[in-house]
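A single protein chain has been omitted from the complex, and every remaining protein chain is retained in its original position.
Note that the chains take the letters A, B and C in the order they are written out, and that residue 1 is the start of every chain.
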């Protein structure tokens, strides 16, 4: 049994993570922390029958676990100290924030505008994308769980990069996300009255904070436009690429052979595109690719995943399974 | 031209009110106040092209208006002073809160648990339901705009009371409201993730704070169960009543003859029930009544309105039209 | 392994049933039939990765199964012949329609207006509500799977009837259902443009075809008002009852002790009411009961379930587990 703890269990990813861990046959959930809700049970704050107790960080018994998940907001001041403390105690860590996702501290500084708070952790962190970095995740002490938007771009673009098919390395990623991606913190942008029955773009171009991951993992130059959908879960990205003019659909599809044995990645049959319903409540990342008729080399990819599962909490459990030598799909069925 | 001002323009009812007043041919909107958004324009906070400036309360030129609308939260501490100040300045007031809706200060104290803050205002306030109190509204200096839930019960029940048809004066009102009724203040209960794709009951039985209005206006004993619908606007109430056993559908329907000339009330043809779409974005309150087959005297009423228009801002404009001798439907088409 | 077949797999309940059976550790799905979609796979018509083949009824190998689920529309002409054929072949049947739910053929004829098409089947059918009829289900050859609306009334009312707490046996059940309850057949009433952002009542009073089940199982006289919610799955019912005036909340809650060991029924702690999110995607039927302050004997119950799981396909699997001596919760976690 892997004994785990969660720091920050009262966000949407924390809630999904608990639901996965409680059913996981090889996991014992030792603690789950909350700030203002410490002392309550999970069922007091979420619609669930689960009575998982929520404790203050000070009550969390770090010594009793093998691994901690840190599910804190990106900018929580306690994040880096908690990670350092856990690593110092010999525990392994899977972090949900974007703090440790960029390998290069200079890249971090250039993109954010300030130096990385703990470059020594960056040096040991592994980007938690099993399909690209499985071997390193197995050994990792610190895994930087992937961003949900980036995954919808990296997974379908990476094989085409590997196959050296790009004619133009500038790529347009037009993404549409359900509102759970914006988190559970109170804000007008997640108020029902401001999000229901509407649709909007935000942080378009090259301004979204998770652009860096996409470019780091693919080596491409990416124009990224996120949009907010009036649905709860799921991201669908429509990706516009220019491959070498002679590239056939068969060649493009063949590049995805590298994912042949991946349990959670699916290239749909030619002519099919995923929709959100196909992947909601599942670990699948589904992709379709189509040529633009009459425009040699131009293709459109549509990819989709559940941002809370493959895009966050399920992805973390997949990494945990790898780190502890378990069947990679355990508890994720 | 009626010159009007709005105290508290940044809630959903304030926004709807501005949209109505700006198009109203006989109204000049002199000021609209905001607290944290003072200095901005309406289009900075709502999805609109309207550039109505928002000023701090201190900047509002009370002397320049004939009437003020107070659209503040029910418990705003500045509410009563602002109403008193406006009345003292000889201005007329239409208040959106539930502060002045109960005529009897003892009733207020019994229901709320504390004495009324300004019983002298209660003495002059008129309950702003034009179809029942048109003559008093015409003369009123202080109109207490009706609650949205209460209207769906009072309007269909009152004619049956007038016609002395009730066998049992206990009535069950099962109401379902869109989320705009919960206001624009940030709260988990209005977070998209907590309200979308779900449905819930709250404050059921005899605990909702607007039960008093319903009982005051109808003289009935009401069991009231509000529910929250995942839609933006509209309330539909299903009402269970026991009339005298010999009452026919025709007799029950005949009681609604009193509304014959009302521009905004509609008894649907026998066999029809309103749905929310019928009344959304309109001033109509629509009603249907059906007998329960085989249960003499038992009837079910379904009523529906747009909580932001007939249930709030439109209702206030209707009262304003009456107060200033205008065509009652002006600006409400 | 229980070998099963499904007649009628292309409705929403059929789809949910396949998803449950495919993951069930003790079930082998031998066939699933479709009419116009025969020859396709499940993934051709539903958003799923499941490639379950769909065959014409004529291709279904009845001899190879132990049990068939009949998931056909209530009035499908092939339904009774298929049930008769399966029973004649010594197979057990769980039927999803409302054909076999009333025990008394006279009751059926009185309520429907025509005689039952196969009263000899009615004589052997068992109403598939495990919590009330577990022993008979175990032996049954023909189980009439419960209606989704009726379950939300029967389960919370039955213990109070058993405890002889009713003062007035007339009960009001105000129900609100997600749209999946209306099925997948094309109709304006399920068109997105006619159901989204609205809410409506239909078949209110004593006219809904599933009123009979509720009254048969509880012995109460029920006023039933169904409504259509703009959500996909889930039913919430608000139930108004008059118990003996001296009944305390504790006594009413104590009546639910009979459900103490039921894996899927949950009486929530005093003061809590279920919302749809609590039960969606789960087998739980959750209930809350509250007294009406100041009205002795008057209580309000709120109950909720997932109409496709506990209200349909999951319920059928629970019955199947009982019929074949399996752990009742197997495959339903």
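To be clear about the criterion, a residue touches a chain if its C-beta (ideal position, glycine included) is under 8 Å from a C-beta of that chain, and two chains touch if they have at least 3 such contacts.
Everything numeric in this text was worked out from a predicted model, so none of it was measured.
Peer 1: Taking the entire complex into account, which one of B:59, B:139, B:248 or B:281 touches the absent chain?
Peer 2: The one listed residue touching the chain not shown is B:281.
Peer 1: Among A:69, A:100 or A:232, which one touches the chain that has been omitted from the display?
Peer 2: Once the missing chain is taken into account, the touching residue is A:232.
Peer 1: Which residue from A:163, A:223 or A:330 sits in contact with the chain not drawn here?
Peer 2: Selected residue, touching the omitted chain: A:223.
Peer 1: Name every residue on chain C in touch with the hidden partner chain.
Peer 2: 12, 47, 179-180, 184, 186-188, 190-193, 195-198, 230-232
Peer 1: Which parts of chain B are in contact with the chain that was left out?
Peer 2: 23, 47-49, 197, 266, 275, 277-278, 281-282, 284, 333
Peer 1: Even though one chain is hidden, which residues of chain A still touch it in the full complex?
Peer 2: Interface with the chain not displayed, on the chain A side: 170, 172, 174, 176, 194, 197-202, 204-207, 223, 225, 227, 229-232, 234, 236, 238, 240, 273, 275-277, 280, 290-295, 298, 300, 302.
What we mean here is this: only the chains that are shown with their structure count from here on.
Peer 1: When you take the mean of every protein CA atom shown, which chain's own CA mean is nearest to it?
Peer 2: Chain nearest the overall C-alpha centroid, as shown: C.
Peer 1: Provide the C-alpha centroid distance between chain A and chain C, rounded to the nearest whole angstrom.
Peer 2: 38
Peer 1: Centroid of chain B to centroid of chain C, CA atoms only: how many Å?
Peer 2: 39
Peer 1: Rounded to a whole Å, what is the gap between the Cα centroids of chain A and chain B?
Peer 2: Between these chains, centre-to-centre, one finds 46 Å.
Peer 1: Going by the contact rule already set, what residues in chain B reach two or more other chains?
Peer 2: Residues 197-198, 230-232 of chain B touch two or more partner chains.
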